[in-house]
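All protein chains but one are shown in place.
What follows is subunit A.
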Amino acid sequence: MEVYVLLGFVLILSIYLGLELISKVPSTLHTPLMSGANAISGIALVGALVLSTNSQLQEILALLAITFASINVFGGYLVTNRMLKMFKKK
């Protein structure tokens, strides 16, 4: 149980940190921020990698989780980068 309390603590602090860090974003960056954050949520890939694969169902679920998280990671970062490159100053 202790470990959950500790991790819950990390969760709350990280959310708070996130809110503080991103509170003032110029509207030009709304889409790239969303898309870049979306790529970060592909961190689920790390979770998918450590899944146990003891049964056939679990093997399939792990494969699907890894595949979709990878699409999210690769697609997300590339699209964000492409978008940011378009933003130019005068």
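Just so we're on the same page, a contact is a pair of C-beta atoms (placed from the backbone, for glycine too) under 8 Å apart; a residue touches a chain by one contact, two chains touch by 3 or more; residues count from 1.
By definition in this document, contacts and distances are computed from a predicted model.
Matching "Putative spermidine/putrescine transport system permease protein", "Integral membrane protein", "NAD(P) transhydrogenase subunit beta" or "Cytochrome c-type biogenesis protein CcmE" against the UniProt entry of the left-out chain gives the name "NAD(P) transhydrogenase subunit beta". For subunit A, the residues touching the absent chain in the complete assembly are 1, 3-4, 7-8, 10-11, 14-19, 21-55, 57-59, 61-90.
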